[in-house]
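Single-structure report; data block below.
Partial view: only certain chains, each at its native spot in the assembly.
Letters A and B mark the chains as written, and numbering starts fresh at 1 in each.
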């Protein structure tokens, strides 16, 4: 039955909005299933019910794509992490594919098999070794039923290009996102040039994910778009930013903030911040719009609600969400009833309740 | 097998710390299963997997008690809400008992059947009618296997007393919490007097829940304790505050904040805030320590970790949590590795990344 679903490129070629899912590792850390630090995805084997539930929430919130919970699931990373001893990377990858597939089939969801940056690249920059790692992970996925590949969270475009080159051999569509700032990748390659290299390597969809907040990520994707246009290349654009306000971040992204990773709460976006983000991303020509770390279920729902007219429908979870706060109309307190309107939430400047805290931090590191 | 578990009073009488669970309605609203406004718990029937998963997370995080997901589940409230048409309150109550029981039995958990304030009281103040509503809900619970009762979220001590009087007829232990400020209940009855009335009505455990932040709630429970001592009465103390910073809240609590309920993100407590709260609550003589709205899974884990020495064990979820950030020791960035220590997180003043927002709001309403 899933064969009948329209593929990712069919949708994007038709100009449709594709809503991505949110962040898994930070959310599952909070739920008790992922260990901060190495952030490896062994929960796909150890606690499938937790991963399944989060997939299901994103689907209900309107996500068209579920990424397999396989972040940092290369053998070299798992080994360094020390987080698993009797589970192999292959087991995790395969279990994660099954979970994503199972839930995707509860609705109109596609499954993206995800690969990410490797310690091997950082240590060796050896193309053969790095590509072998990607090949191994790809082969795990190909034993299962996935719709396309997603190479994400790359700090160096060179490694991402290698990933794309490997994944393209599968014959499936390939997306690629870098976790870079508008200044470019960690080697200083500007976003426009990064995009060009990825598309030339075969990527069908390019963009950015993680590390920086929505408005900064939109700027980076715009630079990618300009780079592609100048080079006469075409590709679909995607974006999966942080769900946090990080205006003061430097090139390193939110790793450099003093609050990373255990005190980011005050920076979390509201659903109304996400409305603005979704609209701006859409206006920038981006059609694959999701989130990364900090994007919770209701943030994905907010993307779906903001772009409901463009998509033609609301997600299932909107049955439980009065648009723009409409559910407050019946509240017993009159001043809360007065908040059941778009203008209220769009213009609110939310307080932190933390009067001894600053509003901006001095980033650490580079 | 569950019969062999030690009961709530056995544990409290022995001086043990009992960790409560966190907030259900706000969290399940974010996950897409509860509608803000009336906040009714039909998800227990409609989406049992979502409720089960949240119970499971709290249990893994160290909760000793799972409250049935039956907030606002009186027939009068359900009818007013318009949220359900073909499900009865009895169905929800019974499904919720089964879910809590099922998960509690996966560990050393007790099940508390929860009742809360009714619209009927606000409209009529008619003791017979209000008691009939509580009786009906109690009877639903008694068809199922629950360990004790919890009457919670009462703004008027009079209504809470009526609830306790009904619930005591079951022969099971009864806890009772009010959602009041240190100024007292909505009729102006001071906390000490509230506690006295509840205990005289038969409550075994008294305290506060919701509406105000942890430090404010501790002040209120201390006033309750003083009232009981002056009256020569004894009872166990409990607390389940908001997981938000609300220093400027007036008597009405966080309903009066402009950010309620859709822009509270920046006020969310960090896990380190919860460590301080758990310690202060313990030092105040409170032994049943949990959370209400805004308390997520990792906040409950933080209570368990702060009081691990007193309890003698860490919760299962701590397998996935390096204490005080220890998991960061292996991070690739040196400045992030430098954060793997207690002093760092205890002293950090987290920024909001929102420089155009105030730190405190002017409360609405009374």
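Quick note on the criterion: contacts are C-beta pairs under 8 Å (C-beta built on N, C-alpha and C of every residue); 3 or more make two chains touch, one makes a residue touch a chain.
Predicted, not measured: the structure shown is a model, and the values here were computed from it.
S.K.: Given 2 placed copies of the single sequence, give me the total number of copies for the whole complex.
M.R.: My count for the entire complex in this file is 4 copies.
By our rule, only the chains that are shown with their structure count from here on.
S.K.: Please work out the Cα centroid separation of chain A and chain B, and write it as a whole number of Å.
M.R.: 32
S.K.: Quick check on the complex: what are the chain A residues that touch chain B?
M.R.: Interface residues on chain A, with respect to chain B: 29-38, 49-50, 53, 56-57, 60-61, 80-81, 122, 213, 244-248, 252, 255-272, 296-298, 301, 316-317, 319-322, 325, 327-336, 339, 345, 348-361, 364-365.
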